[in-house]
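The complex is shown incomplete by one protein chain, all other protein chains being positioned as in the whole.
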Amino acid sequence: MKADIRIAWILARGSERREWWRASLTLIGALLATGSALAAVTVAAVSGQVSLPYAHGLLDRPGERAGVVFTLVLLLVPVLGFLGQCARIGAVHRYRRMAGLRLAGASPGQVRRIAAAESAIACLAGSSAGLALFLGLLALTGHTPRPVAWAGLVAVVVAVPVAAALVSALALRHVVAAPLEYARRTVPSAGRRAALGFLIAATSIALSALLLLFPVGRRVTPPVLLVLALVLLTGAGAIWAAGASAAFIGRTLTRRARRPAVLIAASRLAHDPWAAARTHAALLLVTVVAVGFVGVRAVLLDTLTDSARPMSLAFYTTGIDLAGSAVLVALAISACALAVGTAESLATRRRGLAAQAAAGVPHRVLAEAVLLETALPLAPALLLAGLGGTVVYVGYAMIVVTASVPLLPLLVPVAVLVLCLLAAATSLPLLRRAVNPAELRFT
Amino acid sequence: MSTREPRPSPESSALISAHGLRKSYGRTEALRGASLELREGEILAVAGASGSGKSTLLHCLSGIVRPDEGVVTYGGEQLGLLPEGRLGELRRSDFGVVFQFGQLIPELTALDNVAMPLLLAGMRRGPAQQQAGEWLERFGVRGQAELRPGEMSGGQSQRVALARALVTGPRVVFADEPTGALDTLAGEQVMTALVHTARESATAVLLITHDAQVAAYADREVVMSDGVLRSGSDDVVGQEAARREG
């Protein structure tokens, strides 16, 4: 084991710039995951009716605290999506390296352990940094958690790198089984399984959040379960829609396209439609939540102003605003994941792109193809995600019997699409670098 | 295959001329005062060991890379003075490039890959595909029209790449080790296709290769060593080129 860790360390030190990118971004992802999990544990450890001087007393009662914990745990879902995209940076290179190790005589177990150690080191650094930041924050607020909470905090810091190591070992199982194939492969494997894995992970996160909030013996309220199921179902539908529409649009446009950029984008979609589903999975889930949230917020505020109790209005709006910022954070993380994914895809293809540019394909056409590739499958998937969110809040509006159903949430999918295009556009400077003729020198 | 503009500068038969090219990458001096003349319709081989600066020369001549020093003239225009957009346009219309690999878009079929330069020039999809099909036919890869580059053999995809380079009716084709990844027979097919088409349409070819059997397809050969070009026999091409010591 010591030798394996040493090899992992040597590999990490000798690695190229992209490896450092992955390690740094993974570290940030681990930090985010640790942060939200630590916060959730701390809040969950508070018991009974207390008086805490934060957020207009939102944390005073168990009921609201449960909501906060639930939100914090759900934040893990977009963070997970982000980590998934980070793992793909330099994936081809990493697979080849591991296959090379295997071909050089490493046993399957050794390769698994080396890969696991690599991921665990980056995540341990991230989770330790997260802990440090969180302790600083606790010191600032002057809150001292109960002993049981401390155990929870330590468990989280340890669990993050362990989970990363397990996922990493799992992801490399094909490389371990068939090293020759991966030693030659130039493109990472397709995304259908990755999208499915993400859904399963998101579902288990949601379920564990429920278990955390409602320990055995306490009854889970049916509406909570219903909403959760609805969100997951429409999220799954939207992910499926992203893949299916990418395949359909890709096939159709490949036949009909007139403009070069459309043809390039459509062919890429047709070639690997599930890549879109994989990249956008977390984003689509967040969109369902966002649409539902904006709708519920409007309905809630509507009913609250009607009943006109100014004292508690501040309490409610604080809660809503906190939840709103959680949704925004989730959206931001997902957008970052999309940016990382787009950048990764460009970096992987940079030699081909350089050859295109050398052959005179204008930069504008290549850039347009990158944006189209993001926009084409996202549009129908976002539509479906928006529909799912709408069902959630319209259902809520019918329960509380309000007269007006807000239309504002319908703008959310449009805003998300714009956000995605902006996120994808952040990789365009990289495109300019990727088409550098220096890439042609090593052909 | 496509119409040509009347040729400029009739008094000179040099289509591309380069003078005193220097180019460094970091501390590596790839070109150290290389000079060269490519005549109209001529097939010129640039031979030399790996790392001697051959590819960098091709990149400078085709306007992909700007040299640190020296002048490249094409059709009376100095490439160094042209904006990036115009250079791209030149590479689309007047130049064709073939690399060892990488110039085909992996997700596009052979037919669409060949049609791409025509689409970029604003042609409609139908006619572009038809013309692309004719070129595939010429190079004996019509049967592979619907395959993607990954589904073809190396020789087939190189012939598709040639079709793509020639489809716009360029005046110069730049080929960098076009047979580098092929066995002798496949390489022969690619070279024969290239040379026949070039002679038929009086297209000039700058052929970079380390293989004497490939260089023998050319009309003339220059040898690159240490960033300087020598013509086939003894003399270094260009005056300011530093003579190799020893």
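Per-chain numbering from 1; labels A and B assigned in written order.
Convention: contacts are C-beta pairs under 8 Å (C-beta built on N, C-alpha and C of every residue); 3 or more make two chains touch, one makes a residue touch a chain.
We adopt the following convention: contacts and distances are computed from a predicted model.
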Hidden chain of the complex, named as in its UniProt record, picked from "NAD(P)H-dependent oxidoreductase subunit E", "PadR family transcriptional regulator", "Acetolactate synthase" or "Transport permease protein": "PadR family transcriptional regulator"
Visible contact partners (per top-of-document touch definition) of the missing chain: B
Residue touching the undisplayed chain, where the options are B:Ala145, B:Ala215 or B:Leu229: B:Ala215
Residues from chain B at the interface with the omitted partner, ascending: 49, 192, 195-196, 211-213, 215-219, 221, 223, 230, 232-234, 246
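Please note the rule applied: only the chains that are shown with their structure count from here on.
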In the complex with chain B, residue positions of chain A that touch it: 254, 256-260, 263-264, 267-268, 270-271, 351-352, 354-363, 365, 437-438, 440-441, 443
In the complex, chain B residues that touch chain A: 25, 55-56, 59, 62, 64-65, 85, 88-93, 95-97, 99-103, 105-109, 112, 116-117, 119-120, 124-125, 148, 164-165, 176-177
